[in-house]
Every structure is written in structure tokens, then in C-alpha cells.
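One protein chain omitted, others in place.
For clarity, chains are labelled A, B and C in written order, and residue numbers in each chain start from 1.
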Amino acid sequence: MTVGLTHYLVVSTLLFCLGLYGVLTRRNAVAILMGIELMLNAGNINLVAFNRYVAPGAVNGHVFALVVITLAACEAAVGLALVMAAYRSLETVHVDEINVMKW
Amino acid sequence: MPKVVLDWLYVGVFAVVGVVLAVVPLVVVWLLAPRLSLPQKRLTYESGVVPFGQAWAQFNVRYYLFALVFVVFDVEVIYLYPWAIVFRQLGAFAFYEMVIFLGILLVGLAYAWRKGALEWV
Amino acid sequence: MSTFVEILKAIGLAVLIFTFLAVVGAMYGVYLERKISGWIQVRYGPMHVGRWGLLQTIADTIKLLQKEHITPRRADVMIFNTAPIIVAVAGLLDWVVIPFGTGFGRYLVVRDINIGVVYFAAMASLTVIGILTAGWASNNKYALLGGLRSASQMISYEIPLALGLLWAAMIAGTLSTVGIVEAQRGGWFLFKVPPLGFLAALLFLAAATAEVNRVPFDLPEAESELVAGYFAEYTGMRFALFQLGEYAEMYAMSAMAAILFLGGWLEPNMPQWVWALLGIGALAMAAFIRFSVLRQVMLVRPILALAVLGAVICGLMVLGIGLGRTPVLPSIVWFFIKLFALVFFLMWMRWTYPRLRLDQLLNLSWKVLLPVGLLNILLTGLLLTVAQ
Partner (left out) sequence: MGELAAFIVLSLVILIPAVIVVTSRNIVRSALSLVPTFLGVTGFYIMLQAEFVAGIQVLIYAGAITVLILFVIMLTEGGSGVDVRQMNEQVPLGATAALWLAFLILVVLFRTQWPAASGQPPAYNAATIGSAFLSSYVLIFEVTSLVLLLSLIGAIVIARREE
């Protein structure tokens, strides 16, 4: 039995859903960002796997994957800056305690 | 097996063998070395006084700013690698593209510089 | 079946290189470090165990093997034990793409990976994780501060390091390390596009020195201020693994500098009379030391030995070129000459320059090396584009 497209898609689905679970259940904002990183990785696996099995001659999937990696880095940078700012003014990184805008 | 996969198979084997060879001396030590557990021994070093409080203290946000600028420029460098090996085949156009790309990022560097994000006070 | 053979080959090579790094890199690296610091400070260095103290580090290793492992109170045991392994393995992985020379009709390199320099940069960046977690897991104020400092220094210098790698890749038009060396058959990259090649080499060397936390960039480990920084709480063999990783990384950086800018394993391409002049110079220096009053100073002996060695190599080169048998010396010899010259240079710096302050260190990276490196790339690109 050889490894095909479906195998990669199954693993990436599982990884994506694990990331989603992390995003939904974590209190710590940094942990939520880690969940998002897992989801982006799952997406990247898809991009590269489709590139390999659907259009192996081109590198479009690789280019998209590189752009996604770039966006992930930017997202981490800005997101973590927000965490730092929240921590500085509210002294917490737990999203359920950041509730000054809520009443 | 394609060359790429074979190349990185070696990398994987190197990683595994490296971990094994690093763990072996630790196991040897675990077997050989004396074990005499005194509570004082496990105190952390703190210039000779009994450690107090937690190791963690409020650190400066500047550490984060440097890490941030690092991530942005590290990402920028990944675009330079493919450019570096093909720009000669693609001629002047490729060069101008890179000038624009780097020009935009140098604005970012200038901004960070100006705002004092690169300053350690 | 062939996969199985390849895996066995890989295991063999990994064991070989790990042993090389542990013995030549770490054990004799420490010995060399102590001897050189001794000579520079006009003392002998280790002398008692074996002739010239040659067995000293073996004795030290045996001692380290019997040291108790002390895990500090309330430390995270699992992470505490994993951190040195990460550092050591990252140091080993660097060596996959380092070509030692040619021989037996192939390149003496573990694997000539297509994206060799990217791989090198990636593996070098893994060390930071080990250092940061070692500092955190120790549950010690000094260790945590040292880990954070060390990490911020290493990430600051990773970009200039990458720019140095990139410059060479740009000139060679390939990312593979073997390809970069092959592209230097016409002349070392150090002298390409003068003086930009020299500038790039300087950038790379400064960044590499900082990346392996050596003087003048050693403030994360500043013994006198931070009690060794992130590995303050590590004892015995776990400490030795950090040392192993650090020396492996230092040797890898030196090897990479030799590959990128000094032509790797290639024999220097100089006419016969230059070799003759160099040889005569080395001989004159040896004679001066031997027959002057300097002879009385016993510490001058290593310099005498080095001068004689240089003269012998130059003589061989003159002879070889005269007989028309180039390359004269095996490629692997040249590689090690360049490697050890750079290692010696790094150790020499340690006892010559004072330590920088943290703000000076970060300023140097972000305000000097990074803009200069980027402009260097652009200027080189411009010149190469115009030249076409």
C-alpha cells in the first residue's frame, strides 16, 4: 500500500481539529495562538500535498505554503504583541479575565 | 528513492543517532555516579545565600521587541534565498523587484530604529 | 533493501562524526583552548597528565562521567534533561552538509543537500530553543536571565549570519555547500567583487562568533557576572553535553566560514614564487626564534613548531608545482588547515578582546551588521546584474 493524497489529508484534518480544540478551550492567549499555528500547519500540509499529487510539475503549492508561513510569522508577531500589551495593562494573559470592555 | 528524500533520511538518522549517543553517557553516569541526596544540594545557586522567591521575575519587554524584529527579518531572508540563485538568469527585472522588496523592509528597519525598538536602555 | 543499506551507512557516518566531534571537537577543543590561553598569558597550560598534558581532557571526561547529577529543587526535570540533548544534537546536525574534501571519486560529505546553506542556518537556529529552555527549567534567576540574554543575542546575530551565507550563495548561484566550493575554483570568494567579499566574510565571522557565544560576544555566559549563564545549574555529563554542542557549533561555524570564503577543501591557487616567498618567510621566522635570545623562552616553542610546519608545507607546494603535480596536498588536509586556522583565530580573539556590553552588542548587530549586510547584497546584486 503506497501513501497517497488521502493519507496526508487525514493527518492534516486531525491536526487542524486539534488546533481548533486548543483555540476553543484554552484560557491563555499564548496557547490560543499555538492552536492557530497548528491549524496553519495543517493548511500548509494540504497545500504541499495537493501540489505533489495534483500538479507535480509546478510549484504553486510551495509558493502558497511559503506565503502562509510568512503570514503565520506576522500573525504570531502581532498577536503576541497584543498579549504583551494586555499583560502590561491588565496583568493577565487569560482571555476570560480580559473583560474590561464587557459589562 | 528521490535524492531529496534520501538526503533527509540521513538527516533523520543523524538526529536519532545523535539523541541516542547523547543519552548513553547520561545513562552511564546514572549507573556509575554516586547518589547522595541532601536537601541543601538541590538548592539553586544564588551567590551563596539561600534562594528566595521565584526564579521568574518581571523581565523587560525589550526582549520581546528584539525577538519581533528578528522574526520579521528572518522571514524576509527566506525570500532572498530563492532570489539569490536565480536573479542572474532573470536579468535586471529581478534585481529591481528585489530592490523594491528590500526597500520596503528597510523602511521598517528605519522605523524600528527611529522608534527606539532597537535601543537597549 | 537498498534503503536498509543506506540507513546502516547513515548510522555509521553519524557515529563517526559524533565521535570526531566529541574527541577532536570537544575534548581536544578544550585542550587547545587551555593551551592557547596559556601561551597567550605566558604560562604553560595543562602539563601534568601525559606528555604536554595531552591526556588531561581524557582524565577530565572520566571525572565528569562519575559526577553526580544534581537536579535543582522545583526544576522541571523532563525539560531540564532534554535541553542539553537538543543543543548537542543541533551541533551534530550542522555537520551533515559540511564537505571535508574529495576522495575515492566522490565528495567527502555526508549528504550534499540541495539547500545546504538554508539547512545550516535552520539547524543553527535550533540551538536557541535548547538554551532558552535550559535557562527556564533550571529554576534559577541567573540561569533564566542568562538564557534570555543568550537567546536574544543568538537571534540578533542569526540574520547577519544568514546574510553572509546568502552572499556566498548569490555569487555561486547555488545553495549547496559543495556547489559553493566548486564555484571557487577560479578564486576564493573572499576576493570576489572586492572589497565586498571581504566585507561579507567579516560580517559572517562576526555573526558566527556571536552565534557560538564566544568572546567578545560571550556576555550570556560571562563567568564573572552571570556564573556561566544558562547552564549554571548543570553538573557532570549534562554540562559536558552543552560543552560538546557549543564546540561542535564552533567548529561547524569555522568550517562554514572556510567553505564560504576560503575555498573549502580547494588548494590555494598561487604561483610558485609566492609559495617560495612564504616558505622563506616562515623559515626566517623559525630561524630567528631558534637562534635569538627568544629561544630561552620555552613558551615560544609552539610558534616555532608552527613556523616550521608552514615552511614545510610551502616547500612541498614549491616542489609539487615544480614537478607539475597539482593538487599537491590531499584536499582534506587543506580543509583541516583552514578549519584549524579559523578555530585558532576564534581562540586568539578570546584572550585579546574585552567583552562587549549588552547594548553595544545589540547595536552592533541591528544598526551595523544588518544594514551593511543588506546593502552589501544589493550592491553585489547590482554589480552582477550590470556585469551581464
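Note that in this section a residue touches a chain if its C-beta (ideal position, glycine included) is under 8 Å from a C-beta of that chain, and two chains touch if they have at least 3 such contacts.
What you are looking at is a predicted structure, and each value in this text was computed from that prediction instead of being measured.
Considering the whole complex, the hidden chain is in touch with A, B, C.
When the missing chain is restored to the complex, the residue among C:V23, C:I40 or C:I79 that touches it is C:I79. Within the entire complex, the positions of chain C that touch the omitted partner chain are 3, 76, 78-79, 82, 113-115, 118-119, 121-123, 125-126, 128-129, 132-133, 136, 144, 148, 151, 155, 158, 175. As for the chain not pictured, it touches chain A at residues 1-11, 13-22, 24-28, 30-31, 33-35, 37-38, 41, 44-45, 48-49, 51-63, 65-67, 69-78, 80-85, 87-88, 91-96. Listed for chain B, the residues touching the missing chain in the whole complex are 2-5, 7-8, 12, 54, 56, 59, 61, 63-65, 67-72, 74-76, 78-79, 81-87, 89-90, 93-94, 97, 100-102, 104-105, 107-108, 111-112, 115-117.
Throughout what follows, only the chains that are shown with their structure count from here on.
Each chain gets one centre point, the mean of its Cα atoms, and the points for chain A and chain B are 20 Å apart.
For this pair, chain B with chain C, the centres built from the Cα atoms lie 18 Å apart. With touch defined as above, chain A holds no residue shared between interfaces to two or more other chains.
Residue numbers of chain B whose C-beta contacts span two or more other chains: 74, 78.
Listed in rising order, the residues of chain A touching chain B in the complex are 66, 69-70, 73-74, 76-77, 80-81, 84, 88. Interface of chain B with chain A (complex): residues 61, 64, 68, 71-72, 74-75, 78-79. Interface residues of chain C facing chain B in the complex, by the touch rule stated above, are 2-3, 6-7, 10-11, 13-15, 17-18, 65-73, 75, 81, 84-85, 88-89, 92-93, 96, 110-115, 117-119, 138-145, 148, 152, 155-156, 158-159, 162-163, 166, 169-170, 173-175, 227, 232-233, 236-238, 240-241, 358-359, 362-363, 366-367, 370-371, 374, 377-378, 381-382, 384-385, 388.
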